[in-house]
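Omission of a single protein chain aside, the complex is shown with its protein chains in their original locations.
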Amino acid sequence: MSTTTFTPGKPEVTARTFTASLLGGVPVAAVISTVVLAFFVIAALAPRLLTGADPLAIDLGAALQAPSSDHWFGTDQSGRDLYTRVVYGTRESLLIGLGATGLAIGIAAVLGVTAGLGGRFADGLINRGLEVLFAFPVLLLAMLFVTIYGPSVTTQIVAVGLGTAPGYARMIRGQVLAVRNSGYVEAAHGLGHSRWQVLRQHVFPNAMRPLIAVVTLGVGQSIVWASGLAFLGLGVAPPSPEWGALLDAGRMFITKAWWLEVMPGLAIVALALAATSLGRHLQTKLEGSQP
Amino acid sequence: MKNRQPAYQPTSRSKAVKAGAVASAAALSLLLAACGGQTTSAEAGTGEKVDGGTIRYAHLQEPACVYGGWIQQAFLSRQVLDSLVSQTEDGSIVAWLAEKWKVSEDQLTWTFTLKPGLEFTDGTPLDAQAVSDNFEFWQGGGNGTVQAHIGDYYSSSRAIDATTLEVKLSEPFAPFLSALSQGYFGIQSPTALESRSEAENCESPIGSGPFTVGEWKRGQSITFNRNDAYNSAPQNAKHQGPAYVDSVVWSFIQDNTSRFGSLASGESDAIGEVPTVDFDTAKAQFDVQQFLTPGRPVTLSLNTVEGPFTDVKVRQAFAYSADRKAVVDSAFLGVVPFEGNGTVSSSTPGYNPDVAADYPFDVEKANVLLDEAGWTERSAEGTRTKDGKELEIKIVFGLNSIVTAEGATALQNLQEQVKATGFKVTLVPATQAELFSGQFSTPDSYDAQLGYWTSPHAGILYINFRQNTEKKPNPANTTFYNNAKIEDVILKANSAKTTAEANKLYGEAQQLLSDEAVAVGLYTQTSSVASNPKVKDIWLEASQGEPVFHDAYFTE
Amino acid sequence: MSILETRETTLETDPDQASRPRRDRHIFTGLRSLGTRLLSAVGVIWAAATFTFLIQSLLPGDRATLLLNQLNGQIQERTAAELAPINEKYGFTDPLIVQYFRFLGDLATGNLGTSYQLHKPVIEVIGDQIAPTIVLTFTSLLIAWAICIVVIVGTAKRNRFFSSVASGLEALAAGLPQYWLGVILLVVFALNLGLFPVVGGTGIGGLLLPALTLGIPLAGFLGQVIRTEFESGMDQPFALTARMRGMGDTGVRLRHVLRHSVLPGITLSGWALGSLFSAAVIAESIFTRPGLGKVLVTAVNSRDLPVVCGIVILVAVIYVVANLLVDVAYTLIDPRLKTS
Partner (left out) sequence: MTVLVEKPVSAPAASANRTLLAVHALNVSFAVGTGRHQKINHVVKNVSLELSAGRCLAIVGESGSGKSVTARTLVGLPGRNAIIEATRLEVANRNALTLSERLWRQVRGKDIGFILQDALVSLDPLRPVGKEIEEALRLHGWGNAASRRRKAIELLDSVGVPQPEMRSRQRPDELSGGLRQRALIASAIALDPALVIADEPTTALDVTVQAQVLDLLAAMKARGTGIILISHDLSVVSRLADDVAVMRGGAIVEQGPVREVLGNPQHEYTRALLDAVPSAHTKGTPLTKEGRSGIIATSDRARRVRAANAGPVLEARGLGKSYDGPDGVRRKVVHDVSFNLAAGETLGIVGESGSGKSTTAKLAPDTGEVLLDGQPWSSLSTSQRRPRRRRVTVVYQDPLSSFDPRWNAERILVDALDHRDFSTAQTRSNRVAELAGQVGLQVEHLEKHPLQLSGGQRQRLAIARALAPEPEVIVLDEAVSALDVSVQAQVLDLLTNLQAQLGLSYLFISHDLGVIHHMSDRVLVMKDGKAVEQGTADQIFNEPAHPYTQELLASLPRLEITENTTRSINA
């Protein structure tokens, strides 16, 4: 039998490196992201495992050295090892990222759930409130806040957390409404379950489910916001190796010691990218299992 | 992507990752670091003088008003206002609006003879009455810094005739003329002061100077236009008569990289505050002038009424604990000099150089002093403790508003160094709002505070170290150190008959303050200008380091 | 946005029989929604102003001291005598509630007050600086849209390799700290390559780099949202129908799918406009551009309450207007919303 084969449309080029699956269907991007995030988590929890040096130890004789085998990321203006500082800075940066996102989601959950479940009045009131908060761009709110309360990890967390909360709140409200109107909530009511039981068993867990993905996305963004504050001189106090502070300090040396600006920047980008791509992966996974 | 794995366990992937990181970082670095080979617009010309033209000068900070009591405002008002006298680099006083002057035997009456026939740019005659009006304006709250300098001494002033002004003081004040030479003391048209709105006087004060304020594009630049009728340059100017250039566009470029970049790319003819990182490059390619600002250097004022620094031994130990010269040299890449004298800077007439060497880096001495002071225990981290309390020092500094990034680096270096002797330093960068709203002005808010105070004379000691009493408060005394004996020496110096005598007494006061270690010197406040070699004769005046464009001209 | 709700409740009625809503009812609902909108806009502005007022007046530190110190470049405590005239002038010692109602009263009459620092009416202060900021934000938004539409139409659902590279780049762009990007653009393109002026100013040449600084991260955000929508649009039956009648791939992308996929991006743009407005400060200070961002930072730093309030109100107004525009754009793009 003579068979002719044709492939309609344009030939499909499959790039194995990008779409190949490892570990049973998990995309490479997700694996790399997890590895990168794991690195940062280790850096945050046990920086000593990744570097033997002291992030604060100055060596005035070795200031502004370019990256080398001794100093992988070079040294800063006080002769401190930049790699060590980036590793040690992970803790505060991650703390800001997680703290701000956690705070934002905490506020958002209360507002969003109240709006989604409360009556028309509560919903209207909270929606108006969110509208007001939305009118305050994150950076503006954070700026007002930090200028007045002084720069520190806490104020950064609160500032960025407050700034990003309304977005999450609106999302959670939508989610709560969707779940509340869903078939399975109707079915649960149909079975005679009490209101509270339905809330506890169905509405809360399902409305909060997509947040896992959102949190990973939010952490990276919060760190980026915080670094914006550092740029405005509202960052964490020196000599903290918090990444935003490193970026801010590195800026003036950009023409003489590029590594001071580039390396911490790459750390932020790597973390944000890894978090985003893992978040996306989780999102598609969760959405896939949603009806 | 950028994470280096520990070298002892290289896997194939980490190698690949590393290679990628190295490659991308290298690519970036090439793009970022190619700056050294910048072609400058400084090409060799004939060197002949050209009349006219516009000098594009880029400055760091943009204040809210042209005239005021902040040094940033003096930078601007120096371009449009003339003062009575001018101070030269060696500290002597020369004629400016005042041709000559004399002081009475009791040092209480100063008589100034003004140059005749002068006018403000609004046509108001610049006579003795106008100057007297300015004294009254200052005294009435027109300029708080003027009040800080002469408020306690000034008594009254009057015009004897059109060109003769008499100023009466309540006490003899040796640095009076020197004080008058500062930009804060620029003489403005009384008509303008009276008839115009606050906003107008803020934005475009009317004086008799070489330039007038043209358009102020907020956030960008101020244009200073030539005063064609100008004929009252100070004696130390390089020429009399109107300025050579048509105008100066004074732009504000806060970002160091951009500011220097604008000079390198030819977008600016001159820049102020040459960034330390670019200082060597600037010196190689441009004309660089640096001025060490007189007055109080950038020093740590130690809080002598609350916290560990109430004990003089702890203060002294702190001063011994750090190699402050190394700290400063490293942070400023050797561009800004270390200043060991915490009360008066090296370029100030009356500076006592011995004091600068009082507290060399000496860990042993520091340890002995701390032991003596009772800080004998050490915590797990190595911090000294006394009665269970850690030897913790909270240093407040106004990052960006008062202290530059280099200064912050110096503090960080210091912080690390003093760890060895058991000090635990916490750095508190304060925002401008916190700082100026007085949140860090009270004794309970800091252990040490970093700051400076410009002044063309050592009488700054009077401002900073006069006693702070309930009857006569002195909030500028940031150490809260009250010592009647030292105040007495300072007062004597202020009232000395000759400058030499005054300076000797000022030197004595510096020594006494140094013995008490109330202020630990770090570095000198500086101002600098880098200019394209095509532009000649920009100079930095000696009272505060403001660039003067009156004599500047372009060459072919 | 009530998009989803509207869609859900669209009844499957047969227009042949169902009585179409009459025009007058339309106008009535239109007026009512305009009224509600205006009310809520006023509410937003009032709340924003109140919030700013409280944040600025209740917090530590003395405002009169701040003003006096700033005027003199000094940091010190001030005596009551020194502060009295300033307190008198601005009424700082009045009870807060009095200050607040005076503030609201001024606001209601359109008087934003006079800057403590510049001694100029706030309207003038803002008016002087608003143009470059608006130019910058809109250019950034346009650039972001241009980048992401070109990239998405070019790569989404096409070749797996390019599509995943492009979506990776979007994630990367979204994770770029704006100011880091700005500094690197400045150094590479202005300082080293000399392609753009170092000091941007307000010229066209000085616009591109700052606009890219703000636009590239935004393009990443927009791209992520639009791409998802675009990809699902490519799978919609109407896209298949269009192919079935002989339309080529590019035609389907541009004529059918694109329009469907931009809606969430437009919602995001409404939000982004406000955000860009405040992020403008970053681009403005790196590229030495005049603009409101700088004014804001200075005002916040010196607690120049009238100016801060003025800018906050302006941003709130921009937010409100942006959302109105978003609604208009929505009904233009998806006319289904107008009739339901």
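Descriptive notes on the structure:
Read from first to last, the chains carry the letters A, B and C; within each, the first residue is number 1.
The definition used in the following text is that contacts are C-beta pairs under 8 Å (C-beta built on N, C-alpha and C of every residue); 3 or more make two chains touch, one makes a residue touch a chain.
Keep in mind that what you see is a predicted model, and the values were worked out from it rather than measured.
The shown chains contacted by the absent chain are A, C, with contact judged over the whole complex. The chain omitted from view is touched by exactly one of A:Ala57, A:Ala187 or A:Ile212, namely A:Ala187.
Listed residues A:His202, A:Lys256 or A:Arg280: the one in touch with the omitted chain is A:His202. Residues 1-10, 12, 14, 16, 19-21, 25, 182-184, 186-188, 190-195, 201-202, 205-206, 209, 289-291 of chain A touch the missing chain (whole complex, contact as defined above).
Listed for chain C, the residues touching the missing chain in the whole complex are 5-6, 9-16, 21, 25, 29, 236-238, 240-248, 251, 255-256, 259-260, 333-336, 339-340.
By our rule, only the chains that are shown with their structure count from here on.
Chain centres computed from CA atoms place B at the largest separation from chain A.
Chain A and chain C have Cα centroids lying 22 Å from one another.
Centre to centre, using the average C-alpha position, chain A and chain B are separated by 43 Å.
In this assembly, the C-alpha centroid of chain B lies 40 Å from the C-alpha centroid of chain C. Chain A has residues 147-148, 251, 254-255, 258, 261-262, 273 in contact with two or more other chains.
Those residues of chain C in touch with two or more other chains are numbered 60, 183-184, 187, 191, 300-301, 303.
Of all residues in chain C, those touching chain A in their complex are 4, 40, 43-45, 47-48, 51-52, 55-56, 59-60, 158-161, 164-165, 168, 171-172, 174-180, 183-184, 187, 191, 217, 224, 249, 271, 274-275, 277-279, 281-282, 296-297, 300-301, 303, 308, 312, 315-316, 319-320. Listing the residues of chain A that touch chain C in their complex gives 9-10, 12-15, 18-19, 29, 128-129, 131-132, 134-140, 143-145, 147-149, 167, 174, 220-221, 224, 227-228, 231-232, 247, 251, 254-255, 258, 261-262, 265, 268-269, 271-273, 275-277, 280.
Per the touch definition, chain B reaches chain A in the complex via residues 1-4, 6, 21, 25, 28-29, 32-33, 35, 255-257, 260-261, 275, 277-278, 326-327, 329-331, 399-400, 405-406, 408-409, 411-413, 415-417, 426-431, 433-434.
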